[in-house]
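Just below is one structure, and these are the notes that go with it.
Right after this comes chain A.
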Amino acid sequence: MYKAFIFILRKELLLALRQKTDVVTVLFFFLIVSSLFPFAVGPDLNTLKIIGPGVVWVGALLCSLLALHRVFETDFSDGSLEYLVLSGEPLTVLVLAKIGSHWLITGLPVVIVAPLIGLQFGLSAGSLSLLLITLLLGTPVLSLMGSIGAALTLGVRGGAALTSILILPFYVPVLIFGAGAVVADLQGLSIEGHLSILIAMLCLSVALVPIAVANAIKIALE
Partner candidate 1 sequence: MQWESISDFFAMGGYGLYVWGSYIVAALCIVIELLDLWKKR
Partner candidate 2 sequence: MAVFFFLLASILTVWGLYVGFFVAPTDFQQGESYRIIFIHVPAAWMSMLIYLIMSFWAAIGLIMNTRLSSMMAHALAPTGALMTFIALWTGAFWGRPTWGAWWVWDARLTSELILLFLYIGYMALRASIEDPRRADRASAILALVGIVNVPIIYFSVQWWNTLHQGASVSLTKSPSMATSMLTGMLVMALAFWMYSIAVSLIRVRRIIRDREANAAWLSDSSGVQ
């Protein structure tokens, strides 16, 4: 079980390293989307400071969506997903490995670059580190919830757009508590509540999402 998990994780990461375009595209998308906001809102640093955490969070959210559809789709169309299901290993563990690799490839780079974007919005060092923490806790939840949408739309026409429609409502709580923590901190409020809820959401989704995804994949393959 553990071996299968590591095997899939390594395979996906090696593939991503060989084909760097995925990671690079997501990163550039993140940079460009968040750099657009000052043009729309104006260069006033006080305004930018207020919207900064929100912009970074929305950017991270869009990046997560961008690569979501491919989490299972390529394996589905070349038939290797069927082998995974028939391999005898628990499908939930295999699914968790796929989701984990999706986060390592598209989520983690965004988290690492995020403080750079935050600087552009005039966020202080304290805010930046808090932003980093909330992103570290929140973006895995985005990958997890998103994979439900990706699994439900396997092989469906217009699957990428459909995935976004299905998943965006479920992203709302993550966005509220992720960006909210940084804003609350700026206002001098306590952020313990925000962080504990983010952690709770992460634990809950790690436990429950793989079950939903495994079932969705089985339905798609029937």
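Here is the rule we use: a contact is a pair of C-beta atoms (placed from the backbone, for glycine too) under 8 Å apart; a residue touches a chain by one contact, two chains touch by 3 or more; residues count from 1.
Here is how the candidates were picked: all candidates are chains of the complex that A comes from, given by their letters.
Everything quoted here is computed from the prediction, not taken from an experiment.
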Interface partner of chain A in the complex, by touch - 1 or 2: 2
Complex interface listing, chain A residues touching candidate 2: 148, 152-153, 156-159, 162, 165-166, 168-170, 172-173, 176-177, 180, 184, 189, 197, 201, 208, 212, 215-216, 219-220, 222
